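For this view, one protein chain was removed and the others were kept in their places.
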Amino acid sequence: MAVAAAPAVPAKRKELSQSYWSLVWYRFKKNKLGVLGGIVLIVLYISFALIPEFLAPYALENRSQFVEAPPTAIQLFDEQGRFQAPFVYGLERRVDVAKRLRTWVPDTDRKYPVRLFVQGDEYQLLGLIPMNIHLFGIDADPREARIFLLGADALGRDYLTRILYGGRLSLLIGLIGQFLTIVLGMTLGVISGYYGGPVDMFVQRFTEFLAAFPNIPLFMALSAAIPNYWSPIAVYFMLTIILAFLGWGGLARQVRGLVLSLREREYALAAKSFGASDLRIMFRHLLPGTTSHVIVIATLSIPGMILAETALSWLGLGLRPPLTSWGTLLQDAATIRAIRFTPWLLWVVPPILITIFAYNMLGDGLRDAMDPYSGRG
Amino acid sequence: MTTTLETQEAKRSHSDTRPLLLEVQDLKVEFNIRGGVVKAVDGLTFDVKRGQTMGIIGESGCGKSVTARAILRMIPKPGKITGGRILYYRRPRHPKPGEEDKVEVIDVTKLDPDGEVIRQIRGGEIAMIFQEPMSSLTPVYTAGTHINEAVTLHRLLPIKKLGEQMAEHIMAYRHVTKEEARAIAVEMLRRVGIPKPEQRVDSYPHQLSGGQRQRVMIAIALSTEPAMLIADEPTTALDVSIEAQILDLMRDLQRTTNMAIMFITHNLGVIASMADEIVVMYMGKQVERAKVVDLFYNPKHPYTKALLQSVPRLGPKTGQRLASIEGMVPDPLNLPTGCVFHPRCPAFMAGKCDKIVPRWTQVGENHWVRCLLYEE
Partner (left out) sequence: MVNYIIRRIGYALILLVLVSFVSFAIIELPPGDYLTQKIEQLRARGDRSAEQQVERLRKRYGLDKPFLERYVNWATNFLRGDFGESFEYERPVSEILGARLGYTVILAIATTVFTWALAIPLGVYSAVKQYSLGDQIISVISFIGLGMPGFLLALIVLYFAVILFNMEVVGLFSPEYERAPWSLGKVLDLLNHLWLPALISAITGIGGLVRIMRGNLLDTLGQPFVEAARARGLKNRTVIWKHAVRIAINPLITILGSDVFPSIVVGSSLVAIVLNLPTIGPVFVDSLRKLDMYLAGTCIVFLTFMLLVGNLVADLLLAWVDPRIRLD
């Protein structure tokens, strides 16, 4: 209603006097979910991608005799119910007659205190600083007893450690893949929108063609085609390239649409009349106008990439051991046998979901902040 | 207190003897939005007689459309009727013998906005047509479907009881059948001047022109034989030549049906040719009310005068600059004190107009104004 809309006018006048980005920041800060998503992502990337070596109590491939040990409970009271500093019990092999399998039970005779900043496996922090301090651990010979907060896998490796390390590959594949997508999508989108003609035809038809494919099966087929004698790193980058290659179409289409409208704006026409080159008009004048849209689209499509990696690796078509990602971890977790006997392996699922939701929340918040009229739905 | 006094006075002074159809008394509508309360309509009082055309005029945002929606209890979400009464003098649509003149007075503001009674009134007894004919028809239904919808809902046909020996005539009614509704639809389309109505009845909105769509809207509205038609800027979105045709059509139809029209517009030229009586609104307040002749030849309120001067005219004084009203429309959240028009008023009296709220004053036969210039 005209009546209801009118009072917004003075407020808007004030907003217009600020620059666009500070206005976006101001609006984004008010979106609590968006900010929360952003903070969660920062924490995730720092702990999983930057310093998992420090947070994890053991090294990634540190095997032990404690095959499929269940999560260790941290104790605060001894058998007499007296309060003590946190400690864990040692593990003892036992045969579960009912389930007909071997399990591990706490051995209350052996106690090991839990300590912060303990010395343990050697590693290089950020790939540079040699260190052997871990955030936490227990005071014991690792051959004798270990702390498995999230249990151990079939080779007796600490599962928390594996989830932390696995996050690095999974989280980074989203960022790197999305970066490639943006480069490819924006470049082709701008060219397609600015010049039209054959390039435009190609981009349009190609994106339509890609959209006709069922996306994940196409990922699968392509990554199945990666030769299995390639090195794990090569597989990782090939997979990233495949994800980016199939993802740029949508972005290019959006950028194209924006450029089509932007190129008729006064400032683009003015630049043209001053004799600016096409290249300069495209990348100095038109591209910046699409930035906010691209950021939003990119943020909202990163989770899709992370999920694609997870799904492919889970199905044995993406990353392969010895590479450890959330997807390869899922391979061991997602069987009926695992769910029945080693359900703690499903702890890999929460970080995946948290990452996805954090990205969605951040993306939604950014979209509302950048274009308050689009996010009503 | 004052309200009832005013209405009675208003009634007494009316020379128009036609029976009352609608009486709006001290109507107040507020929108509770973030940042405060907007008084969209504040103390509106007027009445509409059967067969009369009442014009409401004012700038956009002055509350005239809200008034129309208040009468049908269709005010959009944060809006609420916070005061006053809207009395509808209802005559039975299908009277039993001897009850033809029975009048039931309904206070519309007391009705449940989704209830049975108001839904009978809406469309059936008070119909409405809108500003945007291009988008007032649901795109996926034909013109005929729209008319059917209204007709099956509101029109009843008498059941003829042949061979009835009783002297007393017992009337019974039934809903119209599909075929009858279609026949009515074709007939209505013919009456509103749509060519080839037998074919057009199956046309979808996108196959009709803007003028034709407004004709269809009128056909829908009139298909139920309402006692009153609310026309909310029905010609604003149309070309001038089409506008003239639609206005002619409305006048013709009014003559044949004796229905009342409440005509809402911001266009003085349009209203002059349509209305018997005019209410001028400014910022939710009624500033002047008069018969059309009085208002045009003897305007009292400075706002009305300014409005009249801002109409482009053909004539000897060509070359003269068109007058415009000084200043800006005020923020509806921070209305000026005293008379709401004082910041823009050419006859502004310092210390008076910005302090005292003017009262509704009679200045002539059936001529009322809200301005301190006319108070003792």
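Read from first to last, the chains carry the letters A and B; within each, the first residue is number 1.
Definition applied: a residue touches a chain if its C-beta (ideal position, glycine included) is under 8 Å from a C-beta of that chain, and two chains touch if they have at least 3 such contacts.
Just so it is clear, the structure is predicted and the values come from calculations on it, not from any experiment.
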item: Omitted chain - touching chains that are shown; value: A, B
item: Hidden partner chain, touching residue among A:130, A:214, A:275 or A:322; value: A:214
item: Hidden-chain contact residue, picked from the options B:119, B:190, B:305 or B:352; value: B:119
item: Sites on chain A contacted by the missing partner chain, in the whole complex; value: 209, 211-218, 220-222, 224-225, 227-229, 303, 307, 311, 314-317, 330, 333-334, 336, 339-340, 343, 346, 349, 352-353, 356-357, 360, 364, 376-377
item: Residues belonging to chain B that touch the chain removed from view; value: 72, 74, 114, 119-124, 127-128, 130-132, 135-140, 146, 149-150, 153-154, 204, 206-207, 217, 220
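Everything that follows uses one rule, which is that only the chains that are shown with their structure count from here on.
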item: Where chain A and chain B are represented by their mean Cα positions, the distance between them in whole Å; value: 60
